[in-house]
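See structure below.
The complex appears here minus one protein chain, its other protein chains still in place.
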Amino acid sequence: MAESLLTNEAAVLPTAPRRESRIRAFWRPFVASRMGPIGLGILICVALCALLAGVIAPDGPFKLGAPRLIGPGEQGHLLGTDHLGRDMLAQLVYGARVSLTIGLVAASISLFVGVVIGSVAGYFGGWVDLVLSRLTDMFLIIPAFFLIIVVVATLGSGIGYVMVVIGLTAWPTSARLMRAQTLSLRERTFIQALRALGESGPRILFRHIVPNGIQPLIANASLDIASAILIEAGLSFIGLGDPNKATWGRMIFDGRTTILTAWWASVLPGIAIIVTVLGFYLVGDGISYVLSPRSRKVSK
Amino acid sequence: MSENPLLDVRDLQCLFPLRKGLGDLARGKSHAVHAVDTVSFQMQRSEILALVGESGCGKSTTGRLLVKLEEATGGNIRFDGEEVGSLRGKELKSFRRRAQIIFQNPFEAFDPRLTLGASLRQALRIHGIGKNQAERDDRIASVMERSGLTPVQDFLARYPHELSGGQSQRIATVRAMLLEPDFLVADEPVSMLDVSVRADILNQLLDLRDRDGMAIVFITHDLSVARYIADRIAVMYLGMFVEIGPADAVIERPQHPYAQALLSHTLPVGDEEPVAAPVDIGGEVPTPVDVQPGCRFAGRCPFVFDRCRMETPQLKATSDDKLVACHLFDQPPA
Amino acid sequence: MGRYISRQLASIIPTILLSIVLNFMLLHAAPGDPARVMAGKDNPSEEQIEAIRKSLGLDQPLPVQFWKYVKELAQGNLGQSITYKQPVFDLIMQRLPATLLLTVTSAVLALSIGTLLGVIAAQKSGRPVDSALSFSNYALFAIPSFWLGLIMIVIFSSKLGWLPTSGMRTVRADYTGWRDKLDVLQHLVLPVATLALVQIPIYFRITRASVQLQQREDYVTTFRATGIPEPRVFRRYALRNALLPTVTVFGLGLGFVFTGAALVEIVFAWPGIGRLTLDAVFRRDYPLLLGVYLVLAIAVSVAVLLTDIVYALLDPRIRLR
Partner (left out) sequence: MTESVPLLELQHLGVTYRTDRGQVSAVDDVSLQVPMGASIGLVGESGSGKSTIAMAILRLLPPNARVDGAVLVNGIDLTKQPDRRLDREWRWRQLAIVFQKSLSALSPVHRIGVQMHDVLRTHEPDLTESQRKDRIEGVLAAVHLPARVLRSYPFELSGGMMQRTMIALGLVCNPPFVIFDEATTALDVITQSQILGEIQRLKEEFDLTTMVISHDVGVINATTDIVAVLYAGQLMEVAPKRQFFTAPRHPYSQALIASVPRLRGTKERITGIPGSLPDLAHPPGGCRFAPRCPHATPACMEHTPPLIQIAPGHMVRCTEFSMKADQDVTA
């Protein structure tokens, strides 16, 4: 073979890269964020309660027969009973299932729709960008809660509808974030190089731009999950939640009138919501700490 | 003007429309940035042409037009006799295989989430080069060895952030070479690298010209680098060629006032005496928006006279085997 | 500047048009026959339904109906409320002031407190004060507004008896003049406090992130090098640059606050749009529901436009381009 091009010897490698595995490279700054692990701990507990609901409360959330409004710890009911004598703990754990599913499903819908609309608008530009951006602005501006109420009232308030509707009104923030990421990535050298190499547009968009641009959206997704849970609780509170599901919002509504005498009926589900939503915020904070430049080493 | 040049560019033009406010729509006025305005030149194989100019002169845009990363708004480009402007789909893809580009920023040349091996294999897969993985890896290994990037396997396993600037730029050139192009645009490939590391890249390009017969358009703002690497130099100002000719003729005997100014202001190293008497041109580079007729350098040229403000000078042959666009050199016979 | 505002205006108009189209589609997506729905629950006779169908022109092709619908809208005619038998527009206009009083006061309160806390947290970033403030803001942001309302009523009305539990005025006493204003103020305290508390984290997070970003800008290093003491560099330059994003968020924040307001109005029986909407939901009063949604969409669009204009005035880079 032709002798090596360079007159001097082969390029000396910088010291062998001590490469952290991808997981450790994520985990170390995530723990350093202090808030992240706390959030993760909370979410693991809530998830366990939701998964083990069948074990914790085998008879389900709506079992009647127990005396009404007995306090936490009385007569074997760890957290007492509500105005119909239904066990509070059972309702809370089954309520956890509803909240987590709605949060996760709604957030993944909004993430998926946001990524697709944002990346397509950002990459192709022109009138495509114009139409999609106006659509995004519209959803961003209208008060989502009222739109959800209208749609749920017209189409029905099954948990499926609620999830889809919340998802379909929460995507603008992710779309805007993804569009900004796509616009900046599109000008980056490695994307220009791929275009020059002849790689096809869609493949560049979905195999290179989206994977590189999606990180901040993951941190944002945790906020979407949290707001989905809060919106669902609001819907249930005003009676638009899924009637045949135990939801935290409805528990607060039911306990409203007897709050002075039986505080736990409304207070406990409220605390459950706060703890779960807080868990998602803290995990989100931890993820964005990992992604922020601050955690990278100071060079020069 | 040889008969069938590899690359034949005629009156190339690229205008970027400025966002129209409602006011402009009403008045029907449209503003456009004249990034590249009627640029013409030819290129043979085994030749390096340097495009030299300050920021905003359109040298990068010209480079991107040549590999169709930008759409020209005027003029035409013939590559090996074939009109590039109308290429679409499969023809465009086969053109891309023969005309490649490397960029200024080596640290962002590769997708940060892929190893270098994956990025290089992707380049081959796009054009279906090599029947199977093994053959593709052999191709990659041989080109890597020729560029002195050994041990090959160690480089291929790395991620882009685990490389120095110089190494990244050399592997970016390797990726371009994998497609065995005939033509390469090098858009300021060394300006972000430390001086001590530039030699490898410049020598790599010189060897591509000498060994592979590559035609290279080398874009830079540094005349010393242009002198080292180029056979011919074209000096650009505000989207137009003002002087083009053999490298030594342009460096030692610049004729266009702007070329002289650029040379006289290039900082000497050590005790070299300055190249030319300092040509003092005032003011700043004007913005190329809604450019008026006449010579664009008129506002800053110490030798300006009335004809300069009315008529845009064309590239005219001068004694020294050069073309210069300046009325000082195309005086009508007195 | 003019070009910037004309561009913003140009983007608001299609947005409102799009929401009108969405509105019209939702009207027709209602299950069953809109005419029957419009006729209301107490099983009207076939002729009545037919009359309504004809009066609403539902028998004509959709585009014609849409055009008629838009023409009606242009004159502010949002249709007839089924339950109140009054024009939807008037109903809304009666209730809107109460909602605006609640939302604007709480938004301004939240903006000032949230921004102040954000600045403090950013200045002491990394130290215990910052983590405490950040954590408590996350917690505050996690509290459902309606639940917080209940707790506020229990503590400040029932237990301490300082403030009235609900409504906008004491029912029996018909005060006038400033005494009436004082009465409304007393009723306003708890709902505004609830709604403000839930919004503070929005402005806290934006301000804190923006201030931290500005502190890393080159001009801060320049001024520190010129010997201007750090607090003065922060007050005069970093803060002024940092508060710009908070202004834009205020416009969008109004969209969020209407959600919170609806729930808070229900908990505090505040006579605003929220309660009106709730009744409309249970009585399937579509014209009223869609009317509320449309009015709010336009209100928020106008608010966003106003904040964009304020932002353009504050930032010379936009004002002078």
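Order of writing sets the chain letters: A, B and C. Residues in each chain are counted from 1.
In this text, contacts are C-beta pairs under 8 Å (C-beta built on N, C-alpha and C of every residue); 3 or more make two chains touch, one makes a residue touch a chain.
In this text, all values refer to a predicted model and were calculated from it rather than measured experimentally.
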Exercise for the section: Using the touch definition up top, pick the residue from B:Leu12, B:Val174, B:Ile251 or B:Leu315 that touches the left-out chain. Expected result: B:Ile251
Exercise for the section: Just name the one of B:Pro17, B:Pro151 or B:Pro268 that touches the chain not displayed here. Expected result: B:Pro268
Exercise for the section: Decide which residue listed in C:Ala74, C:Leu160 or C:Ala225 touches the omitted chain of the complex. Expected result: C:Ala225
Fill in the blank from the handout: Of C:Ala132, C:Ile155 or C:Leu314, the residue that touches the missing chain is C:Leu314
Practice task
Can you list, in ascending order, the chain B residues touching the missing chain?
Solution key: 54-55, 164-167, 194-200, 202-203, 221-225, 227-228, 251, 261-263, 265-273, 275, 281, 284-285
Problem - Residues belonging to chain C that touch the chain removed from view - result: 217-219, 221-229, 232, 236-237, 240-241, 244, 314-317, 320
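Following the convention adopted for this analysis, only the chains that are shown with their structure count from here on.
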Practice task
Would you mind checking the shortest number of contact hops between chain A and chain C?
Solution key: 1
Completion exercise
Averaging each chain's Cα atoms, the one nearest the global Cα mean turns out to be A
Fill in the blank from the handout: Heading the list of chain pairs by contact pairs is A-C
Exercise for the section: Could you tell me which chain lies farthest from chain B when each chain's centre is the average position of its Cα atoms? Expected result: C
Fill in the blank from the handout: So, in whole Å, the Cα centroid of chain A is separated from that of chain C by 23
Problem - Interchain centroid distance [CA atoms averaged], chain B/chain C, Å - result: 54
Practice task
Compute the distance, rounded to whole Å, between the mean C-alpha positions of chain A and chain B.
Solution key: 47
Problem - Shared-contact residues (touching 2 or more other chains) in chain B - result: none
Exercise for the section: Mind pulling the residue numbers of chain A that touch at least two other chains? Expected result: none
Problem - Residue ranges of chain B touching chain A (in the complex, touch as defined) - result: 67, 69, 92-93, 96-97, 100-105, 108-113, 122-123, 126-127, 142, 145-151, 154, 158-159, 162-164, 166-167, 170, 172, 175, 179, 200, 203-204, 207, 211
Handout entry: chain A residues within the chain B interface of the complex
Key = 1-2, 4-6, 10-11, 13-14, 17, 19, 188-190, 192-199, 208, 211-212
Handout entry: chain C-touching residues of chain A, taken from the complex the two chains share
Key = 34-35, 133-135, 137-138, 140-147, 149-151, 153-156, 226, 230-231, 233-234, 237-240, 249, 252, 256, 259-260, 263, 266-267, 269-270, 273-278, 281-282, 285
